[in-house]
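For this depiction, one protein chain was excluded, whereas all remaining protein chains were kept in their positions.
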Amino acid sequence: MPLTHMPTDMNSIPAPEGLPLVEMRGLKTHFFTDDGIVKAVEGVDLDVYSNRTLCILGESGCGKSIMARSILRIVDNPGRITAGCIVYRAADGQTIDLAKARPGSKELREVRGQDISMIFQEPMSSLGPITKIGKQIVETILLHRDMNKAEAKEAAIELLDRVGIPKPAERFEAYPFELSGGMRQRAMIAMALSCQPRLLIADEPTTALDVTTQAQILDLIAELKEEFQMGVMLITHDLGVVAEVAEDVAVMYMGKVVEKGDVYSIFENPQHPYTRALLQSVPRIGAEKRSRLPAIRGMVPHPLARPSGCTFRTRCDSFMPGICDQRQPALKPKGDSEVACFLHSEEVSHD
Amino acid sequence: MTSVTENIPVDNEPQAPELLGPRALMWRKFRRHRIAYFSLWIVGIIYFIALFGDFVAPQAHDERNRRAIFAPPQGIHFIVEEEDGSRHFQIHARRLQMEIDRATMRRTYEEDPNDIIPLGFFVEGHEYDLLWMIPSNTHLFGPVDADDHVYFFGSDRLGRDILSRIIIGTKISMSIGLVGVAISLIVGVTLGGISGYYGGWIDNIIQRLIEFIRSIPTIPLWMGLAAAIPLDWPPLRTYFVVTIIVSMIGWTSLAREVRGKFLSLRNEDFITAARLDGLTDWQVIRKHMVPSFSSHIIASLTLAVPLMILAETSLSFLGIGLQPPIVSWGTLLKEAQNIRTIIEAPWLLIAPGTMIVIAVLALNFLGDGLRDAADPHAH
Partner (left out) sequence: MLGFLLRRLLYMIPTVFLVSVVTFIIIQLPPGDYLDTLAAEMSDSGGLDEGTMQALTEQYGLGQPIYVQYYKWMSGILLDGNFGISFERNLPVNDLIWDRLGWTFTISILTLLFIWAVALPIGIYSAVRKYSVGDYAATFFGFIGLAVPNFLLALVMMYVAFKYFGQSVGGLVSPEYLEEPWSWEKFVDLLKHIWMPIVVVGTSGAAALIRIMRANLLDELYRPYVVTARAKGMSEFQLLLRYPVRVALNPFVSTIGWILPTLVSGEIIVAVVMNLPTTGPLLLRALLVQDMYLAGSLILIVSLLTVLGTLISDLLLAWIDPRIRYQ
């Protein structure tokens, strides 16, 4: 179940094969609000591979959702991508820089829903409220696949069946408000998978669901990943979920990736003080004593008041005056993972 | 790991934006709404005119002049040219020369550039009581010689000054809005509050009543009620009855809004918390619920005032609301009821009409700005 099922067996995860599906380099997405510029995503480098699950981990407001939405270019105003590239490698080997595509352009629309699809946190508000479930799925199929209406309907019912919705032919005619939360999220997944995407982005797909349903939905996603051989980017703040399904993990804090690596190195040998603090804040069954659960000290700074230097320094137990508040640490390899922290750079040795 | 340093020195820490109280936030948001802020000034000026009408009006509104029937608006001029060619500054108007075409019985007026009427500020004129108390005969602006007549907005069929009549009418028209809104406020908040706070069957009855009132076309209903006012009633009584008729519908939207707020607030955690703290119903309403929606109420009240003004105007225009000698914008427009009069003297329509549009526009913009400012979640 989602909580603290830590990977104990030492099978290490094989390194990714081939070229990444999506390569992000120096991605910046900023929100130009009346009160100032909110730097939601501030220089992110990430690779997403097919047939692997990448988990993006971080607290609320760390920019993980905005980063994911930037891939599909569905960031709402006043948000804009201001720098960087998002290179998508299509099945035929051609590449498109999604960050530079014209908004609403045909090439962008053809990637959306067909090559890369997305499921969202709130299955209720993410489905059109007064359109039948079936119609919403059929609509997607007709957009991207060469089918007539009858075939699309058949395909949609098949999908509903595949994602575990009982009596799919009946549910095809149902409105979203007639379904339970779990069923809605299944319908949402059916819609996302309707064109057999190569990458599925799931933005906290289980947050709004109860615990048993959460596990079912995660299992479903994992199963479908195997079946369709697709890449999955799973956004979550739930460490249990990460341990359960991830191959790769990236930890974000205030719009930056502070540490990334495969799930074993992150869980067994966390390098960044933030990652360590996150892992310590999880309750463990059979922990030595009934001591207070450690929490990360302080609060996430106001988005308009980013600390200078390393953004985590205001909450960091290893803050080094004169270093951390002067320069920004870059992501550098350390063991099997990469970390952005001065504790691990050669110039400043510590410990 | 390293030992924990509890208090990290935060010297060069950038400060998060300052937190403002709700009132200050609203005011800031309102100030940003330029048209609304401008409208606040306009509305202020209009109510000033309503209060000090006799002082602002250049002439007595009921003074007739047989030599200036349907006189067109006169312009204001600034430079006087003497016979010897020298020029000097003197605000003035030009006297009108009337000619009657005996065949068509139409009057034509011509401004005579050589016959000037000097104008000035704080001039002496007819006597009045300022704010119903202080006797005075000083007027803001008008002819220096109290025996002269100038018609800036023209005159009507009895030779009365339209400008002065509009100014005096402001008092009635604008106050109908205020009094009507006050009645709406009392009825609406009481019924809406009861409806929303207690719910159940009483809510059901009040809702049905509101639905009923809203589903009837207002004009025929108003007409029916207003027509029943006897013509021989004293003006003040007519005024109040018309106001009550006009406010009969205004309270429904207010009651709905208050009910909606009560319903949504009733389930809020802070209300539950206040209740668990042992506050009585009345205390909860007064200390926690009313403050959280009072700004909405103020905004809807502001938006209700123009509706009342328009309603009064319509009824008086049809001749079943206020009756002469009461002067209101509606009764002034009644003078411009048929197309013949309008073609002969368009200012009878244009001047009061413009005044109504300005007042209603300003109140609408103001209300809109207030509503936007009161709602932190608006787009």
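Each chain gets a letter, A and B, in the order it is written, and its residues are counted from 1.
The criterion applied here is as follows: contacts are C-beta pairs under 8 Å (C-beta built on N, C-alpha and C of every residue); 3 or more make two chains touch, one makes a residue touch a chain.
As the structure is a computational prediction, the values presented were derived from the model and not from experiment.
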item: Which displayed chains the unshown chain touches; value: A, B
item: Option from A:I81, A:L127 or A:L278 whose C-beta touches the chain left out; value: A:L127
item: Candidate in contact with the missing chain, chosen from B:I134, B:L236 or B:I339; value: B:I339
item: Sole residue of A:C85, A:L143 or A:V282 that reaches the chain not shown, by the stated touch rule; value: A:L143
item: Positions on chain A contacted by the hidden chain, ascending; value: 69, 72, 74, 76, 104, 109-114, 117-118, 120, 122, 125-131, 139-140, 143-144, 175, 177-178, 188, 191
item: Touch list for chain B against the chain that is not drawn; value: 208, 211-212, 214-221, 223-225, 227-228, 230, 306, 310, 313-314, 317-320, 333, 336-337, 339, 342-343, 346, 349, 353, 356-357, 360-361, 364-365, 379
